[in-house]
Every structure is written in structure tokens, then in C-alpha cells.
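Of the protein chains in this complex, one is absent; all others appear in place.
== chain A ==
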Amino acid sequence: MSLLEIQGLGISFGGVRAVNDVSFSVKQGEIVSVIGPNGAGKTTLFNMISGVYQPGAGSVALSGEPVTGMEPFRLAQRGLSRTFQNLQIFQNMTVLENAVTGFHLQERGPVLADLFNLPGSRRRARQAEEGARALLARVGLERAADREAGSLSYGSLKRLEIARALAMQPKVLLLDEPAAGCNAVETEEIDHLIAEVAASGVAILLVEHDMKMVMRISNHIVVLDHGEKIAEGAPAEVSRNPDVIAAYLGTEAEHADG
């Protein structure tokens, strides 16, 4: 079953069509990558799916239910989680506190129980902290747990964002350039992490510029150019597609062909 179903999604900014009529779906345990040149509309597409932008046209369905244009916090409650290309981290909190916020929905209990520090409230807080520490270990940040998030490198913050997103136990996970700013070793670690998460049954939608990574881990690739879907298919098909090559290398590729 498709966990995430995108149907004819489009949006315009001041008359410019940033994304136009894009459709695809992501199944459980599948890794789908969205690729395309800079400015192709990948992040805009992500922003529409995750409720940051209101789509001008089309629909988004999560587990078969329509969620088009729903606010991000409601999508989070329904099991859609994402990371950002330009990071959305609580800069003034510690790394551990950032990861703990990912347990917000699971940690919810009566306000009065919290106020009087009742056993149930303490237990929930402890579970959230243990879960957060386990996730930090999973992304290789356990030793940075007590540092202020703002002091971390870009690559580490990327991994912290992934840990926070995973804390929410999402059904669908949108990753916007998770490997950007990471070195080769870190990139490979993220590779493994994403494959693992997908194997656990999460539907993953990925935007990534590291083509080697995309080709290696994706089950399915959607190619955008100028806001339109120009191709989709398995990695091997897509990388041979002449339209895709033209979009990436410019029209010279066509001249070279002919």
C-alpha cells in the first residue's frame, strides 16, 4: 500500500510556476528520491507535502487519508516527519534536549501530573530521555549529548535532525539533503541509517545531491526539472534517460548526441 500518495501537486509564486502537476507515491519500506538541478522545485515540493506551503493544486494523501495543506503539527501527529535542508534545530537547547522534543507527542500526559511531578510524569520524562539517548547513539552523537546544539558542526546538526525525526516514530519520513555537509564516512553512515529505517517499514522520501548515494539506496527515483516531473523509474533506468542527462548537463548533451 502507498503510505504517501502525491497527486498533481502544484504551486505558483507571483505567476511563476515553481512546481507543476507532480504525481508519485511512496510505499511502505520504500526509498524514493527526488532529484533535479538546483531550482528544480525539490524543496518546494517537500514544503507542500509537509504543510509548510499550501499547495495551489493537487492533493497529498497519507495512508490513504487526504492531508493536503494540513499544518505541520497535525501531519506530525499523523506520522509524517521531516528534516530541512537549512536545518530547523532548537539552537539554545542541548543536543539531548533537541532529541527529547521528538518524543513530545508520546510524552504527553496531564498538565497537573507534570506540575506535581507525579510518578507517571517522571516515568514519561525518563522514557523520553532514554529513547533520545538511544537515538543519539544511533546517529553517532551520544558523546555530544550535553553540548549546546548551536555549537555543533553542520553535518552533526543534520544527524541530530534525523534523530529527532526518528524519535517521532514516523510512518513517512522526508529527508531534505541529509548528507549535505557530511564527509565521506558520515555520508556512508547516513546511508546505512536510511536503509535501516526503510527496512523497519518506514516510507522514505529523499532529496539529495550526492548522486552516488541516491543511486545506491533508492528503490525509485523521480526527476524534476523547472518544477515538472520529467522522468521516473528505477535508478538504472533514470540514469540512462536522455531527458535527465539533458536536464543535468544542459542541451549540449543533445547536440553531442546528434
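As a convention for this text, a residue touches a chain if its C-beta (ideal position, glycine included) is under 8 Å from a C-beta of that chain, and two chains touch if they have at least 3 such contacts; residues count from 1.
Here is the rule we go by: contacts and distances are computed from a predicted model.
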Per UniProt, and picking from "Cytochrome b561 bacterial/Ni-hydrogenase domain-containing protein", "Branched-chain amino acid transport system permease protein", "Rhodanese domain-containing protein" or "ATP-dependent Lhr-like helicase", the hidden chain is "Branched-chain amino acid transport system permease protein"
Out of A:G8, A:P66 or A:G150, the sole contact with the unshown chain comes from A:G150
Which of A:P37, A:G56 or A:P72 contacts the chain that the document leaves out = A:P72
Identified contact with the non-displayed chain, of A:R82, A:R159 or A:H220 | A:R82
In the whole complex, what residues of chain A lie against the chain that is missing from view?
-> 52, 71-73, 76-77, 81-82, 84, 88-93, 101-102, 104-105, 107-109, 111, 114-115, 117, 121, 150, 164-165, 167-168
